[in-house]
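A single protein chain has been omitted from the complex, and every remaining protein chain is retained in its original position.
The first chain written gets the first letter, and so on, giving A, B and C; residue counts start at 1 in each chain.
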Amino acid sequence: MQLETSTVMEHELAGGDYRLLTLASQRIADAVLPGQFVSLGLAAPADAILRRPFSVCDAGAGRLTILYKPVGRGTRAMLALRAGDSLSLLGPLGHGFPMPPSDAAQPPLLPVLVAGGYGVAPLYLLARRYPRRGLLFVGGATGRDILMTSAFAALGWEVHVATEDGSLGEHGRVTTPLDTWLAACEVDAKHDFFACGPTGLLHAVAQRAAAGGQRAWVSLDRHMGCGVGACLACVQRLNNDGEKVWGRVCKDGPVFDAARIVWE
Amino acid sequence: MQLETSTVMEHELAGGDYRLLTLASQRIADAVLPGQFVSLGLAAPADAILRRPFSVCDAGAGRLTILYKPVGRGTRAMLALRAGDSLSLLGPLGHGFPMPPSDAAQPPLLPVLVAGGYGVAPLYLLARRYPRRGLLFVGGATGRDILMTSAFAALGWEVHVATEDGSLGEHGRVTTPLDTWLAACEVDAKHDFFACGPTGLLHAVAQRAAAGGQRAWVSLDRHMGCGVGACLACVQRLNNDGEKVWGRVCKDGPVFDAARIVWE
Amino acid sequence: MTKTAAPPPDLAVTIGGLRLRNPVMVASGTFGYGVEYADVMPLAELGAIVVKGISLAPCAGNATPRLVEVPGGLVNAIGLQNPGVEGFIAQYMPFLRRRAVPVVVNIWGRRIEEYAEVAARLDGVPGVHALEVNISCPNIKDGGHVFGTRLDAAAAVVAAVRANTRLPIMPKLAPNVSDIAAFAQAVEAAGADAVALINSYPAMVIDVETRRPVLANVSGGLSGPAIHPIAVKLVYEAARAVQIPVIGIGGVSGPREALEFLIAGASAVQIGSANFGDPAVAGRVIEGIADYMRRHAMSSMRDLIGSLNVL
Partner (left out) sequence: MTKTAAPPPDLAVTIGGLRLRNPVMVASGTFGYGVEYADVMPLAELGAIVVKGISLAPCAGNATPRLVEVPGGLVNAIGLQNPGVEGFIAQYMPFLRRRAVPVVVNIWGRRIEEYAEVAARLDGVPGVHALEVNISCPNIKDGGHVFGTRLDAAAAVVAAVRANTRLPIMPKLAPNVSDIAAFAQAVEAAGADAVALINSYPAMVIDVETRRPVLANVSGGLSGPAIHPIAVKLVYEAARAVQIPVIGIGGVSGPREALEFLIAGASAVQIGSANFGDPAVAGRVIEGIADYMRRHAMSSMRDLIGSLNVL
């Protein structure tokens, strides 16, 4: 974990209301692993106390990109950031997705990514670094919430889209194309799920993984205080060998084995 | 008094750190009199509660200009204002300088303006509207604090400059050229003083006016709450026929007859 | 979002027998005597105006500086400068009487007898609709605040005022107590028709360069958004403790904060410091409450007041 003063390099529309913000980073960009996040210290609004957490969408060579959606005071203030502006960057934070060693004897299982909205962000870094290509299932309310699909396709990943209003891809939730695909899989086919998005989506993936005897890794989104494990604001109930314990989403997660999560 | 949503038309450097900010105003610009002020409601910083008061430096034809110096949180945030930005404008506020009726039988006395720093602001509007030309004595710490002198000169006013570091005009306080001029005046010459600037300057003018049996009008600068006379934050001790009373600088002033002020 | 068919929501509330067209008042000391802001905030649109604190004799207030801005708030120590009750009636009531706005007079004293006397003088004055009894001003050395932090003293002031007026009376409570419910109950038992809270919170600002207090009075009262979450908690507790209406004050700067108070159990709210930043804020708050009620299909304030769902 490092604290850097970082400079905005690029800030561009990513589709819909979403923005891609690229920051210069001396050390965090090189250290970050897929599924980890950073927290931004913003100068505005002046009465905001907390940093804002964002998954790292892409990183390397002294650059780090996040994909964000303006939803509240902090993210709306971020819209005013321009190239050259500086902000405080803390990271990498938390534990990301488990990555198979690239030199493993066994090839990794087929990776199946499931995303909603800005959930594609950590999955894109995963796709870039994963030793095997796989599939991305991505859903959203409308076509405006479907982001970065061509970037995944450019990496050679197979992309399936669903929107609730049917404006892009299949009509329905992301589980519609996912279930179609699962039904067509061989009965004993093994794959690993990686998911990021709204809780309902994560839960749906966890259920399918459990039903099929597969593993699923889900990235949780909780309102955070410190982002580093110190304040205990972001806790999530986990199963710990039958006992229920609190996990800190910021430090013990944000990525958890879906089987450990107590869904409420 | 009106409350308007106003738009920034121009925002330019006025010399030194000072800025001239010109706002579109439907009604306040036409109603304002020399020495009155407006208060700006700023969106940033988000945790600022109060509006910020500024003398009106120029006004007319739907435009209103203030001259300001960035000194604190609010005025520094104002530096970011760009043409097209909107802000809330309240005014005209307070009572300004007494203006002789332009159709009076008697010509008005010679107006002698004395200013320090942004004190030139209300005096410029006065100079523009006064039925008789006169003199401006303006002082500051350095030449960077001497503003708008060519604008006064262009109106045909005689300008005397003094700086404490001698970098522009005479070396010393504004009272140096003022006293030289006063000494050269005929003994029974009558003139009216109008002053705006730091309290020491106002007091010095008041003393000279009293000594010479002249009238002096001084514009006070007090930290304000409401700016409209409601909160009683900005009060100043005044002599009221021997009795000491509070005057509200925002409502009963900011311009007062110097003879009424209890200098402390 | 607006259901155009539905009749407009009725914002009227009744506080101690006094009917207000809406639950939004402007708070004492922040709106002068109404005349100062009348150009930009039509008084007739307000639920009520609470005027600056009035005492028996004229009061000069504190030395200056009297006010300082802090992040998210103000600290003030005006010191209750006012023209005295007779001066107030003579100078300001003629103007206020001509406006269709209920006038609540905020009163204070250094001794209980002073409160009683001010109340007596205001009883029957045309245009005065209610008395807000300030037992919580942090800015006068003697009296004022001590009444608001001692149960017996608080009750005694209210009883004395009660005995001297037929007007509805609403004591204004101090926030810096451990058990606000006890104070609300004490003044209810002493005859209050409603209870208003909170006054500004005792606070202090130091100029570190000069190592002097910024305010001439050394300390003052904190108001504004900074104290709002504290006020919501106190209003919630007070509203659960008494039968009389509660008036929520502290940090209202838009419809959201007003709605929080109402949902927590307040029957009305007051806007203080926010008037300085936006003189028309009261109008915005009234409109915002009406919009909210339309969106949530509420027809009267009964649907809103105390509608907090705890669980």
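In the analysis below, a residue touches a chain if its C-beta (ideal position, glycine included) is under 8 Å from a C-beta of that chain, and two chains touch if they have at least 3 such contacts.
Note that the structure is a prediction, hence the values are computed from the model and not measured.
Student: Would you list the chains present here that the left-out chain is in contact with?
Tutor: Checking the complete complex, the chain left out touches A, B, C.
Student: Decide which residue listed in C:Val118, C:Ala203 or C:Ile271 touches the omitted chain of the complex.
Tutor: From the options C:Val118, C:Ala203 or C:Ile271, the contact with the absent chain belongs to C:Ala203.
Student: Quick one: which of C:Gly16, C:Gly47 or C:Gly73 touches the chain that's been left out?
Tutor: C:Gly73
Student: Using the touch rule from the top, list residues of subunit A that touch the missing partner.
Tutor: 1-3, 41, 47-51, 88, 90, 222-223, 225-236, 246, 251
Student: So which bits of subunit B touch the chain we can't see?
Tutor: Residues of subunit B in contact with the hidden chain: 46-47.
Student: By the contact criterion defined above, which parts of subunit C meet the unshown chain? Give residue numbers in ascending order.
Tutor: Against the missing chain, subunit C presents residues 70-73, 75, 149-150, 174, 176-179, 201-206, 208, 210-213, 218-219, 222, 225-230, 232-233, 236, 256, 259-260, 263-264, 292, 307-311.
We take it that only the chains that are shown with their structure count from here on.
Student: Edges wherever two chains touch, nodes for the chains themselves; is that graph a line, a ring, a star, complete, or other here?
Tutor: Per interface graph, the chains form a complete graph.
Student: Report the chain whose mean Cα position is at the greatest distance from that of subunit B.
Tutor: It is A whose centre lies farthest from that of subunit B.
Student: Measuring from the mean C-alpha position of subunit B to the mean C-alpha position of subunit C, what distance in angstrom results?
Tutor: 36
Student: Quick one: subunit A and subunit C, Cα centre-to-centre, how many Å?
Tutor: 48
Student: What are the residues of subunit C that contact at least two other chains?
Tutor: Residue numbers touching two or more other chains: 71-72, 225.
Student: For subunit A, jot down the residues that touch at least 2 other chains.
Tutor: 46-47
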